[in-house]
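Removed from the display is one protein chain of the complex; every other protein chain stays in position.
When the chains are written out, they are named A and B in that same order, and each has its own residue count from 1.
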Amino acid sequence: MLKIDNLHVRVAGKDILKGLSLHVKAGEMHALMGPNGAGKSTLGNVLAGREGYEITQGTVEYNGRNLLELAPEERAAEGVFLAFQYPVEIPGVNNTYFLRAALNAQRKHRGEPEVDSMQFLKLVRAKLAVLQLKEELLHRAVNEGFSGGEKKRNEIFQMAVLEPKLAILDETDSGLDIDALKMVADGVNAMRDPARAFLVITHYQRLLDYIVPDFVHVIADGRIVESGDRTLALKLEEHGYAWVAERKLVGAA
Amino acid sequence: MATPIIDDPSVALGSDAPSDSTANAEVTAALNRRYDAGFVTDIESESLPPGLDEGTVRAISARKNEPEWMTEWRLKAYRHWLTMTPPNWAKLSIVPIDFQAVSYFSQPKNRPKSLADVDPKLLETYEKLGVPLHERARLAGVAVDAVFDSVSVGTTFRKELAAVGVIFGSISDAIREHPELIRKYLGSVVPIGDNYFAALNSAVFSDGSFVFIPKGVRCPMELSTYFRINARDTGQFERTLLIAEEGASVSYLEGCTAPMRDENQLHAAVVELVALDDANIKYSTVQNWYPGDENGVGGIYNFVTKRGDCRGARSKISWTQVETGSAITWKYPSCILRGDDSVGEFNSVALTHHRQQADTGTKMIHIGRNTKSKIVSKGISAGHGQNTYRGLVKVEKGADGARNHTQCDSLLIGKRCGAHTFPYIEVKNPGAIVEHEATTSKISDDQLFYCRARGIGEEDAVSMIVDGFCKQVFRELPMEFAVEAKKLLEVSLEGAVG
Partner (left out) sequence: MAGALLASLLSEPVPAGREHLAAALLRDGLPGARDEAWKYTNLRALEQRSYAVGDAQAATRAIDLDALLVPIESCARLVFVNGVFRHDLSNVQLVTGLQIGRSVDDGRGESAPTDGDLSGARSAAFSRLNAVLATDGPQVTVLDGATIAQPLLLIFVGVAADADLAWNVLARFDLGAGASLKVIEHHVAASPNAHLGNLVVNHALGAGAHLDLVQLQEAAPAATLIRRTTCRLEDTAVLSMHTVETGAQLMRHDLVVDLVGRGARFESRGVFALQGRQHADTHMVVTHDARDTACDIVWRGVADQRSRGVFHGAITVAPGADGSDAKLSNKNLLLSPNAEIDTQPVLEIYADEVKAAHGATVGQLDERALFYLRSRGMPLDLARRILVGAFCGAVLAEIRPTALRAHIDTLLAARLPQAETGE
């Protein structure tokens, strides 16, 4: 589904990603771990198409297409979803209205009929129930005045409604208490599907107790330095990222 | 000592307590403001007789041994001035000025050749003002140019500065010694016909300071000019020109005082700053001209044109002013942000008490790309004082990425004063972001009570709250000035609570 090969990315004149490669197949759950500044969030933003990231080398292929030449909204319509690390507040834009406009724009792009407000409300209520979110959330403006945890849960709620093919969760666990973390994990697990892939970006192993990954990758200094199964995450937990840095030095020598 | 409650003067507004409480009445009774700088120096001076015509302009130029081109420059300005009309005074109430009753030139009779020749009485004057010009000054580590009435009476540290290529001295000397720089830069920021008082100044300016910081030089010490008006019926028209070449940086301080006189004296200065690529100019003013008495008799009319030109890329000009003096202040230190990525700042505290009127603010003209400006204005009104912020933020078509933030706060002390805010925001570039915020508040009885309940006297509480209100600006002042500014505010506000 997703083939990232030798990706080099520069931000404001500084090289952040330096030859990152990662292949993700449908149905897989990948975890990307690494210390702060390793380039984790840069990868998420590049995949979602944020401006200000200069791709100097490498390719990103998504379902056989060059992902990098698509506009952000085209990527979304093609099934790429980024749960933001810092969801922005949009005063005055109603959450329900926002989501329906998003869903219909995506459906239109795919040549599917738009859903009317009744159908949509039904859909949304069903998803709310799964995530144990309050309906009150629907009536508020997008993220406006939300707590940190509410913002993150709202992201997962949006993911549930939009049903992407490739979901990228950028530090969705940061700032969550254990209950909220479980709720987020439940939401993600409920969506696991042979046709859907996940890339979970996280600093801590904790989330992976609840979302069990098929693969774990460790990113350091702009590239993946170690890949393995879920036991890698546990090793990281035990040894810390310094251990990775040492191994990297050994590898370079 | 500061508690959160007084960090934000807007917290406890609209209290129902009667404001003319006994305590306040007592303080009102103490409305006897000291003006420490109000002494007259008994020194012989020679002045031109009052009046203004081409002859006056030529006489000033001749006395200063100016070259012919300078005389012509002045005459051109004078002729232009004749075609102009005085500005419309907006929010100021002002007695019309009789320009023929002013003496345009006054200087101490025995003009010193060097600091060693300076009349001891003059030295004493500056000593009283806290501006030592003699040897002891070296301890202070600040280079000083002192302007007494119309002329520079001495500059310290000239040699030390010359060693690194910095020129600092009177503009009269510079006209003779550095004509190429004067011809290149004088009037290039404030053209002779810019406004009524700038034209007048261009015709009759008597002296002022000249600063030149060559390419790549960080000026090794603070530069400072002290202006003093002493003689009766004298107008002071000084001219300051400051140039920072590529990569140069300088911090310049300006202090102003005058004796107590019961007639109004005119002060119409022009200050021009030029910052080339990567240059950084910090210009600080503590203005303490005689404000007149509590009935509005006397005081200085302070009509000043100050403008900085960020001509070069990444240049920065920062104006900081503390205005506590003058009967009427009318000045708008401005920045023309011409160079890409240039930065303009304006930090101001203006205090009006008794019958003082201040109409001050800034203009930030964004021309270059990614230019940024920041405006912080703190106005304090007491007694019958009227305090107006008037500012323009203009973003021209080509100023992509321009940013401005303006914060404009007014503090009212008493029922008879006024605080006014007149921002003009004109934006022609869709990539610009301009933000303006203004608040008006009073020192609330709750705040005062809180302080007093902790044992702080009312006057101290007021100055603490006012100081907190001004903190953001004081932080921008060089240390010695910040202390002086704080003291000035305290003195100026004595007995203001009412």
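What to note about this one:
Just so it is clear, a contact is a pair of C-beta atoms (placed from the backbone, for glycine too) under 8 Å apart; a residue touches a chain by one contact, two chains touch by 3 or more.
Just so it is clear, the structure is predicted and the values come from calculations on it, not from any experiment.
Of the options B:77, B:161, B:327 or B:432, the residue whose C-beta touches the omitted chain is B:432.
Screening A:11, A:102, A:121 or A:137 against the full complex identifies A:102 as the residue touching the chain left out.
Counting the whole complex, the residues of chain A in touch with the unshown chain are 48-51, 71-73, 75-77, 82, 84, 87-88, 90-93, 98-99, 101-103, 105-106, 109, 158, 162. Residue positions on chain B in contact with the hidden chain: 10, 13-15, 19, 395, 397, 410, 412-442, in rising order.
By definition in this document, only the chains that are shown with their structure count from here on.
Chain B has its Cα centroid 56 Å from the Cα centroid of chain A.
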